[in-house]
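For this view, one protein chain was removed and the others were kept in their places.
Just so it is clear, A and B label the chains in written order, and each chain counts residues from 1 on its own.
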Amino acid sequence: MLGFHGVAGSREAVLGWVLLVVAMIVTLVVSLLVLAGAWRGRTSELLPPQRTGGGLRWIVIGGIIVPTVILAAVFVLTMVTQAAVAAPSAPPTVTVQITGHQWWWEVHYLDRSPSRIAVTANEIHIPVGQPVRFELVTGDVIHSFWIPELGGKTDLIPGQRNVMWLEADSAGVYRGQCGEYCGTQHAKMAMSVIAEPAGKFNQWLVLQRQPAAAPPDPDVAAGERVFASSACALCHTVRGTLAGGRLGPDLTHLAGRRTIAAGMLPNTRGNLAGWIANPQALKPGSLMPVVPLRATELLAVVAFLQSLE
Amino acid sequence: MTTAAAAQRLPVDAGGPGATGAWGMILLIVTEASLFVYLLFSYFYLGSMARGSWPPSGPPELRLALPNTIILLVSSTTMWWADAGIRAGRQGRLRLGLLVTLALGVVFLAIQLAEYRGKQFTPHTNAYGSLFYTITGFHMAHVAVGLIMILVISVRGGLGHFSERRHLAVTNVTWYWHFVDVVWLAVFTSLYLSPRFL
Partner (left out) sequence: MATTAPAVPAPSLHEKLLRIWETPPGLFGVLATVDHKKIGKRYLATAFLFLLLGGLEAAVMRAQLARPDQHLLTPEAYNQLFSMHGITMIFLYASPILSGFSNYIWPLILGSRDMAFPRLNAFSYWVFLVSGIFLYSSFLIGQAPDRGWFAYAPMTGSTYSPGLNMDFYALGLILLTISTTVGAINFITTLFRLRAPGMSVNRLPIFVWGTLTTSFSMLFALPALTVACVMLYFDRRFGMHFFDASTGGHPMLWQHLFWIFGHPWVYIIVLPAMGLMSDLIPTFCRRPLVGYTYVALATVATGILGFGVWVHHMFSTGLPAMSTDFFSAASMVISIPSAVAVFAWLATIWHGRPVMRTPFLFAAGFIVLFVIGGVSGVVTAAVPFDWQVTDTYFIVAHLHYVLVGINVFPVIAGFYFWLPKMTGRLLDERLGRWNFWTMFIGFNLGFFPMHIAGLLGMPRRVYTYPAGLGWDTVNLISTIGSYLFAIGVLLFLINVFWSLRRGRVAGPNPWDGPTLEWAVSSPPPAYNFALLPTVGSRHPLWEERLNEPGSRSRITEGPALVEGRETLGVSPLDAQANEVLTMPEDSLYPFFLALSLLVTFYGLLTGAWALAIVGGVLVLVMTVGWLWPSAPVEEASP
């Protein structure tokens, strides 16, 4: 259900549930009035028309006074909630820039010194119990950044940089998905937020800043050569190797991620091989082309990617 | 007196300001005016969102546009003069007024095209260029439609279709022409004058 693991999301969810309960009461009352009214005076014949007095009180009370009171209360609650979630309780220490792409998420952990910027994709680690600032931009069309359990959506729109914040109040993996229709594979543009204790998060962040560790294994070295000399490297970056493409996700620490293809498949050897062999079969319309590789090359590339802890 | 008898005494197709045809023209003008409101809204919206200067190439020159504005204003007067003429039953005034209006409208279009030729930007240069040509182009299209209307009623006037009592088409076209004129004032103020003040 929406909301309950995020500080902002909980407030939004409480507002939502209050509204839904009020809505259900109103629906119930009106439905009962329809039924009771229809039952009360029912006839089987079209009787001669007749004007009985009264009825205006219904409109004044039920149509004007009661709705005005309810709406005023709802509006106040809305404003209070909005003020409460407008800014986090403490200034965020971590700023994450999310760039939307058809159909994956590019993630930058911003830092004043460029060498400390960490780049990853589709999986966002955050420290639990701390507000995190998100800056949202897009590389192509409009997307919407949304982690239902933590909070509401904010759109990623060309020509502007939207800002929002999230704070997870308990550790866990929270699924997110693009909230604005963005084309063929909008349905498969998922991500996850991994909220973990601050210490673990910092360790992870330090690792993400590192280039890929030198492959110690001949299979892996062969895979790296194939990767760097084939079309793979035109789109993907693996820092510390010759691959420096910018169109697709940064794969420097791919093996540390839980899923591949924007949250579509668990990150296993089989899935990785299947995905590289034919991304168009799994995610038709994806911008990742089929790269012709011999079976041995494919296995070497998979071994290389699986070494990228 | 029964209603049937009363109906015998009603005028047939009385015309005048409340005529059915006049309602049609006025409502058309209302919706067309909204169209220009949204076009100008777009101009100001993109202007307010612009990062650099707006317009990017500086305010458009007045050298041709200002005299052209005056030409269009004068054409509204001549159109009014033609319409008032036929209301007084004067066929000559109608014909002369329509011809002069037609000529002024054609001159307006010609000058507008001449101004386009001198522009440093095209519709493809940037969003401002797209707005400038689309808004002025929409207005020119309305001028052109107005001119066709005037041409048609000029021919009909020549055939003696209009008289002191029957001139709804002339009145409607006059309304339309005034509308085209007022729209130009709004376009001129927004595109040519407002960048000089805002």
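Definition applied: a residue touches a chain if its C-beta (ideal position, glycine included) is under 8 Å from a C-beta of that chain, and two chains touch if they have at least 3 such contacts.
Just so we're clear, the structure is a prediction, and the values are computed from it rather than from any experiment.
Q: List the displayed chains that the omitted chain touches in the full complex.
A: Hidden chain contacts in the full assembly come out as A, B.
Q: Using the touch definition from the top, which of A:118, A:168, A:182 or A:238 touches the missing chain?
A: A:182
Q: Give the residue, chosen from B:93, B:119 or B:165, that touches the chain omitted from the document.
A: Per the contact definition at the top, the residue touching the missing chain is B:165.
Q: Given that one chain is not shown, which residue among A:63, A:197, A:270 or A:289 touches it?
A: With A:63, A:197, A:270 or A:289 as choices, the missing chain is touched by A:63.
Q: Considering the complete complex, identify which of A:34, A:173, A:242 or A:290 is in touch with the unshown chain.
A: Only one of A:34, A:173, A:242 or A:290 touches the chain omitted from view, namely A:34.
Q: Extract the touching residues of subunit B with respect to the undisplayed chain.
A: Looking at subunit B, the ones touching the missing chain are residues 2-4, 6-8, 10-15, 18, 20, 23-24, 27-28, 30-32, 34-35, 37-39, 41-42, 45-46, 49-50, 56, 123-131, 134, 148, 152, 156, 161, 163, 165-166, 169.
Q: If the hidden chain were put back, which residues of subunit A would touch it?
A: 1-3, 8-9, 11-13, 15-16, 19-20, 22-23, 26-27, 30-31, 33-34, 36-38, 40-52, 54-56, 58-59, 61-64, 66-68, 71, 74-75, 77-79, 81-82, 85-86, 102, 136, 140-142, 144, 146, 148-149, 151-155, 157-160, 162-163, 175, 177-188, 264, 284-285
As a working rule, only the chains that are shown with their structure count from here on.
Q: If you average the CA atoms of subunit A and of subunit B, how many Å lie between those two points?
A: About 51 Å, centre to centre.
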